[in-house]
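Note sheet for the following structure.
Just one protein chain is left out here, and the rest sit where they should.
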Amino acid sequence: MNEAIRLPRDAMLSVRGITKAFGSNSVLKGVDLDITRGSVVALIGGNGAGKSTLMKIIMGIYQPDDGDIYLDGKLAKLGKPAASLAAGIYLVPQEPMLFPNMTVEENVLMGFKENSSVLRKRLAGLINHLGWNMDLGRRAATLSIAEQQLVELLRGLMRDARLLILDEPTSSLTFNEVKSLFKTVEDLKAKGISIIYITHRLTEVFQIADQVLIMRDGVITLNGPVTDFTRDMLVAGLLPPNADVRDAANACVAQDLTGKDPLLVVENLTGYGFNDVSLQVYPGEILGLAGVVGAGRTELATTIFGRDVVKSGKVYIQGRDVTGLSTRAMLEAGLNYVAEDRFLNGIFRLSDVAANTTAANLNRMSRFFTNFKEERKLTDQYIKAFRTKVTGQDQTIGSLSGGNQQKVIIARSLSTMPKVLILDEPTRGIDAAARGDVYHIIAQLKEQGLAILLISSDMEEIVELSDRAVTMYCGHINQEFAKCDISQDNLMAAAFGVIEGSASGA
Amino acid sequence: MLKKLLHSREITAFAFIVLMFWGVGMINPAFLSATNIWLCFNSSVVFTVVAIGIALVIITGEIDVSVGATLGMTATISGTMIRDGQPWHMAIIAALVVGLLIGSVNGFGVTVLKIPSIIMTLGVNGIVRGLIYVYTNGKWVENISFDFKSLSQGRLFDAITYFYLGALVLMLLVHLFLTRTKRGKYFAAVGDNIGGATLLGIPVDITKFKAFALCGILAAVGGVLYVSRVGFVTPIAGNGYEMKVIAACVLGGISLSGGVGSVIGASVGAAIMASISRVLVFVGLSSDYDNTITGILLIIIVVSDSLIRRRAVEKARRERLAAKTLHAITDGKGATHSA
Partner (left out) sequence: MRKLQKLVVRWETFLVLVIVLEFVVFGTLSPKFLNLKRLFSGLNQFIPVCIISLFVTYVMITGGIDIQAGSIVGLTSIMVGVLWNDAGLNIFVASIVALIAGALCGTLSGFFVAYTGVQPMVVTLGGSFLYSGLALAVTNLSAKEAYQGISDFPEAFRALSKTELFGVVPMQFVIFIALVVIGYVLLHRTNYGRKIFLCGVNPNAAEFCGINTRAVIMSTYTLSGLSAAIAGILLTAYLGTAKADMGAGYTLPIVTAVVLGGTSNLGGSGGIVGSALAALAVGLLRIGLSLNGLSTQYLDIPVGILLVVTVSFRFAGTNPKLRKLFSRKKRQTVISRAG
């Protein structure tokens, strides 16, 4: 059997025919992959494409259902993290997994067998070699995310890692931190270390990668040297095979807003994570708010929603000043918010669909005793309207697919009869069919005259849905686009801080 | 500098004990005699040993509320054997084996059966308490030989008992184990960030199991010391000790969420717990207020600690967000960050 498999000679890591399913959900459908020594391989793909699962299999955290992994051409058995670590593979997770109450040094040296004085000397040598400036005595809890990532990198390098997997390392970094991280990656590459670089940002691919891989629906759909591709080709690779690439100009009919009063007005709002933000959303309008993760979009939305303090500025809903009100008062004022992190802030995993649908609406349905009749009616109405796939109202939401969970969460927001709805990454982590359904729902809401603020890092989504769009960059609204000017290129450029005439930022 | 000192929770706990002694000395100077101060520390020996054991468990992020029953059981067994004239070393070994056994049952329940430790050890506490009655038929273990009792009275320089000295040596050894050895460092790592520990290939379950087993053994040591110090064992011996030693750990700066604190802190906390009733007597209050004071202290300490931490976390988050925000687009310098 094995003779049939041919591996490239300079491959450090080769993966052949990996499949993995969680229950009935098939996540990897036969993945082949080769990583050459000393190369930086960018791995891109949408949420749910299977990137993380593949990496976790390589790291020995998950077991593949089928398929083999080869290291230096030899079949490797990576059953648990310890085996992968010993083989020189190290995963730097998106959220660094440090021991918050230990010092940097303790964090780096944890888990080694050698005598600590030897280790300390090696660590000093390594840091010296890399030319980093680092206080080893600091407690990890006091480090910034970027610094924490450096600690993770040190951990990997101290283990003589030959393959580093960086999982969206820049997602929570500031621009200067990104710059210094790229320099580090260059250094490591020069030392012959292979790197798998998972990212959502196409610009980064061209900045640092040698090879690019695109994953979609559990298979690798595009693979080759970066120089063979253009940005548009990568975008095309990310899109489903026969997605109709809409011509923005065709559908360009700007809404007539004259004579209408905006339902949501934000005036010079400043809070933690954003500064001096002004915007208006009109009834029956979808305002797209584009920006990369960490640009301050979610902070803006949650602050408006009463989850954090307003430093200065005003928020008006239907002309009423609602600045700094509590979440409860905001709901009463006619605002609702569909949270970005569905698991953390959205679903009640153990509760059933009905309880999830009415969670924000309990006191509206009745004063003291829960109104079960109304609850059933309301839930049923939304299940039908959104075509939510459930076995019944008493199914726990945790057992639904991501898309159906999201429909329930949107139903919950609508059940409070909001005039203004903020949708934060409404289609993150849900499949294509459910995405279509969610878009359909959003379009309906717009018809009904709601004012919708759509926050997304998926530029395609903004293009598809928005009537107007603004981009956020480092906590600021840096550009506004009328319907006819919205295009993925424009949005992407602005979201990365590249504005015609003046290029501020990295 | 001050901040760093305050971060060392053992030092704050120790400062507290010094302040407490000084304060009581102001009210009643008789308290500050060397004999009395040594008495305070010497009398904390059983608490100290058991607190060191439970600290191991708490540092890994778990809890053990069965140490009181374990102490009672092992005291009963070793007391009975000594009373019946068996060699002392046999009695001690029997106690240690039983302690190990109970600790292992706890460890098995928590690491293999995945039962939350509070529930597992609460159940084991009840079972062992009942078994003490089965073993003794509800009778007291009395008539312990004078020789064995007098062991607890032996003192070095007429000040520190050999028992307490031994407890301090034990504390140092465990401290060195936790801070200087590879496997010892796993304890804090597991309690600090269990996910991160798993990723680094640290044997999480084995470490937790060890913590419970060691805790059982140390509770047994406490049981043997108890027999010698008290001289008789009732079926309710050690009742409520689990709560007192947990309180000692918290007073000594160990966080119940795991990963924070040291056995030195636990020992200081044990000394505080043992001194409170004596302190009350010296300031002219009934020792009945012992529990009240402990409760108030405990709540004040954990609440203030939690508030300080919360504030620090919130401040860090805000600074972080502020660093990401450009304060004016045109002002390029606004974008400088400390990377």
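Quick notes on this one:
Note that the chains take the letters A and B in the order they are written out, and that residue 1 is the start of every chain.
Assume contacts are C-beta pairs under 8 Å (C-beta built on N, C-alpha and C of every residue); 3 or more make two chains touch, one makes a residue touch a chain.
Please read all numbers here as calculations on a predicted model, not as lab measurements.
Residue-wise, the contact with the chain that is not shown comes from B:Met243, picked out of B:Val230, B:Met243, B:Val281 or B:Ala316. Only one of A:Ala355, A:Val390, A:Ala434 or A:Ile455 touches the absent chain when the whole complex is considered: A:Ala355.
When the omitted chain is restored, the residue from B:Pro29, B:Gly126, B:Gly154 or B:Gly195 that touches it is B:Gly126.
Of the options A:Asn115, A:Thr142 or A:Thr370, the residue whose C-beta touches the omitted chain is A:Thr370.
Contact between chain A and the unshown chain involves residues 305, 307, 326-328, 330-331, 337, 339, 344-351, 355, 359-360, 362-363, 366-370, 412. Interface residues of chain B with the unshown chain, by the touch rule above, are 63, 109, 112-116, 118-120, 122-131, 133-134, 138, 235, 243, 246-247, 250, 256-257, 286, 288-296, 298-299, 302-303, 306-307, 310.
In the analysis below, only the chains that are shown with their structure count from here on.
Measuring from the averaged C-alpha position of chain A to that of chain B gives a distance of 43 Å.
Contact residues on chain B toward chain A in their complex (touch as defined above): 180, 182, 185, 188-189, 192-193, 195-202, 259-260, 316-318, 320-327, 329-330, 332, 335-339.
Residues 59, 61, 80-82, 85, 91, 93, 97-102, 106, 110-113, 116, 141-142, 144-147, 155, 174-177, 180, 272-275, 294, 296, 299, 473-476, 478, 504-505 of chain A are the ones touching chain B in the complex.
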